[in-house]
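The structure that follows is given in the form of structure tokens.
The complex appears here without one of its protein chains, the remainder shown in place.
Right after this comes chain A.
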Amino acid sequence: MSNPPSSGGPSSVAASNRTVQNLKRSVQQAFSDRYKVIGFISSGTYGRVYKAVGRHGQTGEFAIKKFKPDKEGEQIQYTGISQSAIREMALCSELSHMNVIRLIEIILEDKCIFMVFEYAEHDLLQIIHHHTQPTRHPIPPATVKSIMFQLLNGCQYLHANWVLHRDLKPANIMVTSGGEVRVGDLGLARLFSKPLHSLFSGDKVVVTIWYRAPELLLGSRHYTPAIDMWAIGCIFAELLSLRPIFKGEEAKMDSKKTVPFQRNQMQKIVEIMGLPTKDKWPHLVNMPEYGQLSTLSASQHSKAGGSSLEKWYYSTINSHSATSVPTSNASLGAEGYKLLSGLLEYDPEKRLTAQTALQHPFFSTGDKVSSNCFEGMKMEYPHRRVSQDDNDIRTSSLPGTKRSGLPDDSRPVKRMKE
């Protein structure tokens, strides 16, 4: 409680008339009167996402998220608006930041809820995938730097507003055609200013496994903004190497519905980061799955508790230079490594926060960070695939499509062959 009470007296409504007008309109006019759907983008357990344009001269394009009603139990019992839809509506209405996806309006019609978002042409999954075709060629360093800065900036805003994203991964990071990064898909996000259930009630498991922080893998019930920061570290690594840095296989839940120890995923982390030690991570011994660590084998290099992340980093940023000198990531240099290792820090308390990461010398040295991550690029990324066929289920597994919804979150995104 360090903030003094606002000094103003009873406050008048500061709601912009525009917002009120929008909301009013959304009740008056049904969805199809206001928007024209031009294609289908993706589907998930929550419902479907469509691309649309406005019918009344609204500028730009829109991504429409259409929610299905929630079902409960074995007999199909309508339970009203789904909790994840409500959560996303509640959060998105509170948020407004240039690096967070913008909610335009919400429309109710019959049993359906439509959330109208600004449309983003790209996402990081799609961009990364593009750089593996037809052969691997690195994402330009200036683009990587700009993406990281904007991603951290959006995340800093979320954390400052007590929002945990909880599912950061390349597919959820949108990029507009103007090169602006937008953190998207807040369907799993939570306000951490509110009392929280432990991780093991409510949503069983959080964060797609490849981006899951070690404290979660080791059974921590406390989740903090640091889990988002680990995921951002993984995304940074993936922007450099074009493949997930810790690509583990998920252990499935057993018949007793107990959450298993994710041995394979932890093993992948240990192979590069070395085994965590209680010297460097004092609370390690209190982790519920601490005992499991001794069964993991560190790689030859990192047996002594050492990390081979530095080696991984330099071989990654230099690997392309032999073939395609002009676009090498070597210019990201030592500061890039320091940022990466600060994000992929085992101890969540020592891990960089979004705020400290933004002030990292990585961003203040070398080239200036651009607010357009495509600045200076000669090529253009392919546009998001939009299907005309409403029932085309295959589109949901194409790269560049978004997946979310609780039952899916424990599984990594399927990719095209690499």
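General remarks:
To be clear about the criterion, a residue touches a chain if its C-beta (ideal position, glycine included) is under 8 Å from a C-beta of that chain, and two chains touch if they have at least 3 such contacts; residues count from 1.
The working rule: contacts and distances are computed from a predicted model.
UniProt records the chain missing from this view under the protein name "Cyclin CCL1", selected from "N-acetylglucosaminyldiphosphodolichol N-acetylglucosaminyltransferase", "Cyclin CCL1", "Coatomer subunit gamma" or "Bardet-Biedl syndrome 1 N-terminal domain-containing protein".
In the complete assembly, the contact with the undisplayed chain comes from A:80, out of A:80, A:361 or A:376. Of the options A:190, A:360 or A:384, the residue whose C-beta touches the omitted chain is A:190. Chain A residues in contact with the hidden partner, per the touch definition given at the top, are 1-17, 19-21, 23-25, 27-30, 33, 72-73, 77-81, 83, 86-87, 89-91, 93-94, 96, 106, 108, 110-111, 160-161, 190-191, 193-198, 200-202, 221-222.
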